[in-house]
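A single protein chain has been omitted; all remaining protein chains appear in their positions.
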Amino acid sequence: MPVLTDDRRIGTVPPPIPPGDNGGNGPSEYGSSFPISKGQIGVWILLTAVVMLFAGLSSAYIVLRGVPAWQNIELPSLLWPNTAILLLSSVAIDLARRAIRRRDAQSMKRWLIAGLVLGVAFLLGQVAAWRQLVNAGVYLPSTLQSSFFYILSGLHGVHLLGGVIALVWVLVAALENKITVFNYERLKLCALYWHVMDAIWIYLFGMLLLS
Amino acid sequence: MHESHTAEHVHHELGFVRKYIFSTDHKIIGIQYMITAMAMAVVGGLLSMLMRYQLAWPQVLSPTLAKIFPISYSGGVMAPEFYISLVTMHGTLMVFFLFTAVLTGGFGNFLIPLQIGARDMAFPFLNALSYWVFLLSCIVIFSALFVTSGAPMGGWTAYAPLSAVPSAAPGQATGMTLWITAIALFSVSGLMGGLNYITTILTMRTRGLSMMRLPLTQWSLLITAILGLLAFPVLLGAGILLMFDRLGGTSFFVPAGIIMGQVPIDHAGGHPLLWQHLFWFFGHPEVYIVVLPAMGMASDILSTFCRKPIFSYRMMVYSMVAISVLSFVVWGHHMFVSGMNPFLGSVFTLTTLLIAVPSAVKTFNWLGTMWGARIRFTAAGLFAIGFVSMFVSGGLSGIFLGTSAADIQLQDTYFVVAHFHLVMAIAPLFAAFAGLYFWFPKMFGRFMNPLLGKIHFWFTFIGAYCVFFPMHIIGVGGQMRRIYDPTQYMFLVPQQPVNVFITISAFILGAAQLIFLVNFFVSIFAGKRATERNPWHATTLEWTAPSPPGHGNFGEELPTVYRWPFDFSVPGEKEDFIPQDVPATVTARH
Partner (left out) sequence: MADGTGPGRFTLSGIVLAGLIVILIVASLYFFIAQPYWFPILASEHGARIDSLFMAVLVVSGIAFVLVQGALGFFVARYGENGRERAAYWHDNPKAEAILLIITAVILTVLVFMGQRVWASIYFSDAPTDATIVEITGEQFLWNFHYAGPDGQFGRTDSKLITSTNNIGLDRDDPAAKDDIVSIGNMHAPVNKPVRVRLRSKDVIHSFFLPNFRVKQDAVPGMGIEVWFTPTKAGPFEVACAELCGLGHYRMKAALTIDESQEKFNQWLEEAAKQ
């Protein structure tokens, strides 16, 4: 005798829900009570793709690390202060998020500007780090590790640039007073993206150092 | 009183360009994907006709072809490098630009909002962008055919160092660079699309539509999008490394000490097998990205034309999940004789035969759906049934190849070609045809000609088996893949009649597709009008919308779902189907 399973339960009508799409946050005209908003899912998906990109490249790194022709390079010294700057920029953005949560729009704007400045400083710092390496005579094809260094830091930089553009967009909205304690999802998502970019950089830097 | 969504859409009429070309409406974008993919399929198909002609009559002079392709047929005979370019471009166009594009981009875009009761995708602008990046990638790959230094010659798998050293073969210079660029653009487009599909299916399902009330088409598209999310970035990474090996002097995949022609190539210690590992880590999930939506669509269409619920919906969902998870741990079965550690060969044999189990479960369930059914043999229904037959044939030959020791003899022969064409090309093609015949009235408000559809089915079913089944035989006989002239080998000469048979069947199969193309495009403008919304008496939500649905899909109020999509032939009911949005008045008896 076939079993009557949940999916066939007929006649259940969910409770009434607010009109419109609620900014994509939870229950809406669409009836979905999925607890995570569209924007959040979108950014998590984007981050998954980015993580997989670096995961694939990391596995290539690990495999080639074992090759006899592997040669370590001396990593440019600028990477250390650069990493600190990146971490600080992430902190700044997070402080901006916390600020608006306590309805302190002024602090939020200041911290966002700080985050943007630090983020751009990081990118410029990475370019300077590349210059350092070139001046030391270490180019893209010089050794396997140098190739990985340029490509991994370059790809990370490109993705961080995307984050900078997003941050500018958030900052403009903030300056136009569009970001409030009731509506700061953009900032939350931007902060999420930055934190993950941070973590990816720490991971990459660590992997390069530990070889 | 809630605000009407249609109020938002009763604004100025969009001009032709905004409505049909740069549209953000998922339906238009879906149709754009489908038509672009069809164009790529025609090109890919023509390339294969040239290949088959060469294989059947390798040393016969062809003055006509020499007139059309003066460079590639100088002397009246096809140049060997042209043959390999045909192989490369045929595979690339079909796998990426036809199948992945039409199934996830075409059907995914058109069906997802409609089947889940939403007005559009979660991110419509991003959706449109994904199509235009896809179109750009099509233009780039197409241009690779016309480069003076030759179209790429690495096969669709682009193994290094053949793909990493520009002097390794004609066409491996600019042609190969364009190939990598096109694939990179395609990957980005796919990721943008996948982002939309996942977000939309998760967050925008209408009232009452729980996950376990989703049509299998939706489950398959969701799972496929997640697969793509995890697999394509790895391909992108590998492509970036390959590009730098080619243009930047790096040595990820090229070892030291190699010599092309008499010229030493200056590299320092890369590993060719690394490319294979990265590529196949993507490549194996990719074949499931192709076949899963096909399975989902075929299941729903089969159920509709059997007038019977799909057998064991739950296991259908679980088996798709199992297949996807396992697809990430079987990639080494493409590399049994590659020189990788033989111990890994043992591991991958185990995982590969394991992945056969959920596929078998699905096959039993399709059979179970047909047992005791009342089958309507429409064109769509016939293609859905044909899908099952093709998938079984192709799937069984996979067992031979998954067993590493047997694969030693069969690897890189036509046995492999037969296997992957049946499971990854023909079966999904049948599902795609089923989908096109089925959803055509919803897409265009008209029907395709049913008689032509059936004729198309019979020719395609017979033709496909006549082309691909004999390939198992010549593969057993040892005919290698990507060989420009099998008659160079004495041990292959006795099988040459089979090659001729395959080629003639291929010409007939190819010609039969013209029936479909004519039917499709003429019917868009002159097909019989679909006056009722639900001509097939199906149960899913898209059939409650007008044909074609307007902007916003469902009018003022979105449907509410009260049941799963498989209430066919419910005992005690007046009709032999109950759509998902019909509330319960009678509980089904068992």
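In this document, chain identifiers A and B correspond to the written order of the chains, with residue numbering beginning at 1 in each.
Criterion: a contact is a pair of C-beta atoms (placed from the backbone, for glycine too) under 8 Å apart; a residue touches a chain by one contact, two chains touch by 3 or more.
Given the structure is predicted, the values throughout are model-derived calculations rather than measurements.
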* Determine which one of B:T413, B:T560 or B:Q580 touches the chain that has been left out. => B:T413
* **Residue among B:I31, B:L50, B:V77 or B:A168 that touches the chain left out of view** => B:A168
* Of B:L135, B:V476 or B:I515, the one touching the omitted chain in the full complex -> B:V476
* **Residue, one of B:V317, B:L382 or B:L558, that touches the chain absent here** => B:L382
* **On subunit B, residues whose C-beta touches the chain left out of the figure** => 79-81, 83-84, 87, 153-155, 159-162, 165, 168-170, 254-262, 264, 269-273, 306-315, 337-339, 342, 345-346, 349-350, 353-354, 356-357, 360-361, 363-365, 367-377, 382, 385, 388-389, 392-393, 396-397, 399-400, 403-406, 408-409, 411-413, 454, 458, 461-462, 465, 469-470, 473-474, 476-478, 480-485, 488-491, 494-495, 498, 566, 568-572, 576, 588, 590
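Everything below uses one rule, namely that only the chains that are shown with their structure count from here on.
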* Structure fact -> Separation of the C-alpha centres, subunit A versus subunit B, in whole Å, is 32
* subunit A - residues contacting subunit B, complex -> 1-2, 4-8, 10-14, 17, 19-20, 24, 29-32, 34, 36-38, 41-42, 45-46, 48-50, 52-57, 59-60, 63-64, 67-70, 140-141, 143-144, 147, 151, 155
* To do: Would you mind writing out the residues of subunit B in touch with subunit A in their complex?
  => 2-3, 5, 117-118, 122-123, 191, 194-195, 198-199, 202-210, 212-213, 229-234, 236-238, 240-241, 244, 248-252, 256, 268-271, 274, 277-278, 281, 313-314, 558, 560, 562-564, 583-584, 587-588, 590
